[in-house]
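Below you will find the structure I want to go over with you.
With one protein chain held back, the other chains of the complex are shown just where they sit.
Chain IDs A and B follow the sequence of writing; residue 1 opens each chain.
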Amino acid sequence: MERQVNQKGWLMVLPAILVVALNAVIPLMTVVNYSVQDSFGNNQFFWAGMSWFVELLHSERFHAALGRQFIFSAIILLIEIPLGIIIALAMPRKGWGVPVCLVLMALPLLIPWNVVGTIWQIFGRMDIGLLGHTLASLGINYNYTQEPIAAWLTVIIMDVWHWTSLVVLLCYAGLSSIPDVYYQAARIDGASRWAIFRYIQLPKLKRVLLIAVLLRFMDSFMIYTEPFVVTGGGPGNSTTFLSIDLVKMAIGQFDLGPAAAMSLIYFLIILLLCWIFYTVMSLEDDEPQGGVL
Amino acid sequence: MIRFKWLIPTLYIVFLLLPIYWLINMSLKTNQEILSVFSLWPRDLTFANYKVIFTDPAWYSGYINSTIYVVMNVLISVTLALPAAYAFSRYSFLGDRHLFFWLLTNRMAPPAVFALPFFQLYSSMGLFDTHIAVALAHCLFNLPLSIWILEGFMSGIPKEIDETAYIDGYSWPRFFVKIFIPNIASGIGVTAFFCFMFSWVELLLARTLTSVSAKPISAIMTRTVSASGLDWGVLAAAGVLTIIPGALVIWFVRNYIAKGFALGRV
Partner (left out) sequence: MARIRLQNIAHSYVGDTGNLDDFALKKLDLTWDDGGAYALLGPSGCGKSTLLNIISGLLYPTRGKVYFDDREVTTLPTEERNTAQVFQFPVVYDTMTVFDNLAFPLKNRGVDGKEIRRRVTELAEMLDLQNDLKRKAQGLTADVKQKISLGRGLIRKDVNVILFDEPLTVIDPQLKWELRSQLKKLHKQFDFTMIYVTHDQTEALTFADEVVVMYEGEVVQVGTPEELFNRPNHTFVGYFIGSPGMNILPCTVRGDRAVVGKHEIPLGRIYKESTGETKLELGVRPEFLTLSTSSDQGLPVSIGRIDDIGHLRVAQVSLDGLPLSVVVGENEILSGQSGHLVFDTPHANIYADGHLQRGEAV
């Protein structure tokens, strides 16, 4: 759509900008301010320059948390995106099944994140949880407070439980925007199930998948509440992801300087990776689009 | 293969519902039963856990607080996003693209990064432990999202509608309220749904910005876990009660979810 040049647009955007800026710019500047200072308590601050950044980039603790974070996000994307696509493809396209599926699938998305943690904390326990108890009675030692592997499994399954539906809903919406004639034409052309997916469904899904990958990447990279409730970052440091490490450092140890520096690096990593995702995935997409995006 | 296609969504839904079922199951048991016997359904059905929540103001005020700031956030987000989205979809102005991307990047800011600065910011404004503080803080991610969704819906409305209205002598505010808003009603519904969703499920900022009088239900739950630790029944009941508002909202918008996604940004 052609948009007319009108600087009045600024006036209409202004209220929204102010509210977001209040929440984004001031805290960000606070963080930047902390990141270049050192404090010895009593509100005394000293200029520390880039030293926190240098120290952080060489710290094993940060590397470990970052590594865990990348592995976690990669696993999450590798499971949730294909699974979401498969489920969306298998969903009924009309009839009573549609609202039933949509409502039940959307349910986990609307549960407060710490309650999600609580649900899985209970569900996985070997004494009172259905999953833990069942596995224990099968002779499997599934103790997520002691075993790093069990802890990882719990956190991953929990995230799949929590967020796959978002991918499903997005893909389903993308699929239902494909007119029936495309499927009819494909049948007439003798296309196989795979060819239909490859040449009709996948191209239509590209844009929703971009949104899904971005959202899932951002949110999994920022994950805090759910694993914090379930494992508290343990056992040991095995599920201490970046956010958890950050909060431990800032609130637990009152190391404001390093925590702030870490926040900034963290934020920049997310921005950078999202930009890369966005550019790579929309590279082939030469279709002209309406609106700003 | 086609014949067994229904199995996939069915299995997935079973997987989704099992943990929720388990939570409900536990909320209807006594603590003693939870810890002593392992049973798939409550042998000794009790509503005592729910009674605890409904009779203790420390518990139920949490629900009221959560509801208040979520509603405030939805209202603020939608009200401010409407003109902004209109401007992005209809006008071209200096720096519009950069502005739009800057807004979206805020969706990417990890709340953990901002927790402490937020605390200081709202304390210095004297808003600490008020509902409006949480509602405003949640605008950080909900307002960009609202603008993004609404802009998608608005771009789907032909420009001729605006032009016809001006020719018919409508002033801009009157046109916007009387003609434009009814046209994107379903978009507003979808936006409100997403705002509700993200505001309702968020804990970190809500907990950071409140202590007593605006404390959200989810934060009260975490406190109970660490304090008494073992009252599983009440914890489960509280969990179940936090699921219900979400479930009700989805039920009301069930027909719009897929359509909303499709009409908007897809």
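In this section, a contact is a pair of C-beta atoms (placed from the backbone, for glycine too) under 8 Å apart; a residue touches a chain by one contact, two chains touch by 3 or more.
This is a predicted model, so every value here is computed, not measured.
I'd like to know which visible chains would be in contact with the absent chain if the whole complex were considered.
A
Among A:Lys8, A:His63, A:Arg93 or A:Arg187, which one touches the chain that has been omitted from the display?
If we include the chain that is not displayed, A:Arg187 is the one touching it.
Touching the absent chain in the whole complex: find that residue among A:Gly67, A:Pro82 or A:Pro203.
In the complete complex, the chain left out is touched by residue A:Pro203.
In the complete complex, which positions of chain A touch the hidden chain?
With respect to the unshown chain, the touching residues of chain A are 179, 181-182, 184-185, 187-192, 195, 199-200, 203, 286-287.
The rule is simple: only the chains that are shown with their structure count from here on.
In the complex of these two chains, what residues of chain A are touching chain B?
Listed in rising order, the residues of chain A that touch chain B are 1-10, 12-13, 15-17, 19-20, 22-24, 26-28, 30-31, 86-87, 90-92, 97-99, 101-115, 118-120, 122-123, 127-131, 133, 161, 164-165, 168-170, 172-174, 176-177, 193, 207-208, 211, 218, 221-222, 224-225, 229, 242-244, 246-247, 250-251, 256, 259, 263-264, 266-267, 270-271, 274, 290-293.
Chain A touches which residues of chain B in the complex?
For chain B paired with chain A, touching residues are 1, 5-9, 12-13, 15-20, 22-23, 26, 34-35, 38, 40, 76, 80-81, 83-84, 86-94, 96-97, 99-100, 103, 105-118, 120-121, 136-137, 139-140, 143-144, 147-148, 151-152, 154-156, 159, 197, 200-204, 217-218, 221-222, 225, 232, 235-236, 239, 242-243, 245-247, 249-251, 254-255, 257-262, 265-266.
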